[in-house]
Every structure is written in C-alpha cells, then in structure tokens.
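After the structure tokens below, expect a handful of questions from me.
Incomplete set of chains, arranged as in the complex.
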Amino acid sequence: MSLTELRDELRLFAAERDWDQFHTPKNLASALSVEAAELLEPFQWLKTGELSELNEQKHEAIRQELADVLMYLVRLADKLDVDLMTAASEKLVHNRAKYPAEKVRGDSRKYSEY
Amino acid sequence: MSLTELRDELRLFAAERDWDQFHTPKNLASALSVEAAELLEPFQWLKTGELSELNEQKHEAIRQELADVLMYLVRLADKLDVDLMTAASEKLVHNRAKYPAEKVRGDSRKYSEY
Amino acid sequence: MSLTELRDELRLFAAERDWDQFHTPKNLASALSVEAAELLEPFQWLKTGELSELNEQKHEAIRQELADVLMYLVRLADKLDVDLMTAASEKLVHNRAKYPAEKVRGDSRKYSEY
C-alpha cells in the first residue's frame, strides 16, 4: 500500500462513520501530538530503547503507536492538501544543504543545535 | 518516492554525517514528539485550522513540520525493524472491527472515547 | 502546601524508592511531555473543553493529570536548581513588557503569534 492508498482508505473510514466533522486540522494535530507522546512513553525510562532493551510485548505496543502516528499524519496532510512525500523530499534537499556532511561529521555540538 | 526509498535516503543522510550515534530509538521518539508539538503550535489558538484560516506562510510552515514528523517517524520505525505500512494496514483492519460503521455513525459519544 | 514543600515531599518519595537514578532531567522532561499529552487527550475532540462540556468522571481524570504535570514539573525544576516561582514571576514581567495591554487588546492577529 502506498501513502496515497492509505490516504484514500482513511477518507473512506471517516466517511463511513460520519467522523469527518471531528477531523478538523486542529483536532487532528492534537491527536497526532497525543499519539506521538504515547509512542514516547514506553521509552521514557529506558537507556536507549534499542531493540535489545524491548521485550516482544513492548515492541508490539510501540509498533501500533507508530501506525497511529502515521495514520493521523496522513489524515492531517490530506485535510491540508499537502503531499507528504513531496514535502519530505524537499525538506531532505534543504537539510542536505544546511548540514553539509563534510562540515558536520562527528560534530556533536553542531548536531545538538539541529 | 516510496516510504522504503525515504528510509534509505535517511539512512544515507545519517551515515554520511556520522549521526547514527545520536539516533537511538529513545532520542528519535523524543524528537518525533517535539516535532509533533511544533506541528500543533500554529493551530493552538485557531478555531479549526481549516485551509481558509491559514495564510500561505503558515501553510508552508505547517507543510515543513509535516515533513519533519514523517522523517523522524520513518527513521524510528527503521531503527525498530517496523514496516510502517504493514503496521498501519493491520491497525486499520483492527479499527474497522472495533468501530463498526453502522454502530458508531453520528455517535459523538462513542467517538469521544476513540 | 507550598511548591517548596511539594518539592521536598517528592525528593523523599524518590529517595525512599531509590528512584533518583531514573530521574535524570532528560527523563523527567520526557515524562512531563507525556503527562502533558495525557492532559490534552480528553480535550482533543471537544469544542472548547469548558466545564459544562466535561462530565464528572472526565473532570476528575483531568484533575489527576494536572497533578501529574505539576509533580514532574517541580521534580525537574529541582534537578536543575530552578526556583519555579521566581522564574514565573520574571517571565510575567517579561510578558507584560512584550505585550502591552493597550497595544494588543482584542488583537487576535497579535495573539495568534503569541
């Protein structure tokens, strides 16, 4: 499934339930922020959260939160007529110019301002 | 560009800068949460945040925050060996079963527990 | 109870449980952010969240989240040697100068940049 197909599935999901009325951009942005925090929660007391530090149950819970964040992100972008992938491609070009590899390599100070 | 291609681009971006050392899942989850809040910020005092309420400058700023969220999301999923699109597809199946259209339609109370 | 007394109670609570080791400023800042999102969650699909829109159960849940946010805030400030009340007083002086009442009254545009 592509992001475009996921967008269409989510449109249909909301339309079938008459939930479009709740999906204002402001509400979706709140929901996205809440989901992102739910994704952060299982990591908050861990050292690094690397795979080795997660048991299977925690990994599966995190996987579902990742899905929730993606779904709200796609839904919000749809409501704002933003093509997510084009936006990300452009931001990547911008970031490559802003942080030239040869200048910032191994420079944690530079990174810490990122 | 697909999510898989974006994942590969972000891997390369981090590798070229020796930034992989900072990209622990815990740090990426924090960064994702921070970006999600930056995305919420322009909406916080608006009525709904519909397109008509956003000027061009604000829309462009939001577009860039959407891109930032997607990039950290893809990067975090990569670090945790999660296929984002598969996870979202499965969650969608789960949500369809949890919220049957004929039962929850127009039911804001039901929704408010969502 | 004053903020100083709450700070002391929380120090004792952590010490008795040997939890100080988990309470790095970074972890506490994550926990605070997670709690703030839990506080946002019950409002995300509401119109305004005024008292009349909240039933007793929801109000009590929100009350407990408010308490959680305050406790992590006091704990984090303690770890960073910050006197919360002095910091807030100074910020208020700063805000009064930045937003003179006679200039910004009723100006939602000004506010929206706040």
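Per-chain numbering from 1; labels A, B and C assigned in written order.
The working rule: a contact is a pair of C-beta atoms (placed from the backbone, for glycine too) under 8 Å apart; a residue touches a chain by one contact, two chains touch by 3 or more.
Keep in mind the model is a prediction, meaning the values are calculated, not measured.
Every protein chain here shares one sequence; 3 sit in place, and the complete assembly counts 4 copies in total.
We take it that only the chains that are shown with their structure count from here on.
Computed centre separation for the pair chain A/chain B is 2 angstrom, with centres defined by C-alpha atoms.
In terms of their C-alpha centroids, the spacing between chain A and chain C amounts to 25 Å.
Shown for chain B are the residues in touch with two or more other chains, namely 30, 33, 37, 46, 108, 111. On the chain C side of its complex with chain A, the touching residues are 22, 27, 30-31, 33-34, 36-38, 40-41, 43-45. Taken in their complex, chain B has these residues touching chain A: 1-3, 6, 9-10, 13, 16-19, 22, 24-27, 29-30, 32-33, 35-37, 39-40, 43-44, 46-51, 54, 59, 62-64, 66-71, 73, 76-77, 79-82, 84-85, 87-92, 95-96, 99, 101, 104-106, 108, 111.
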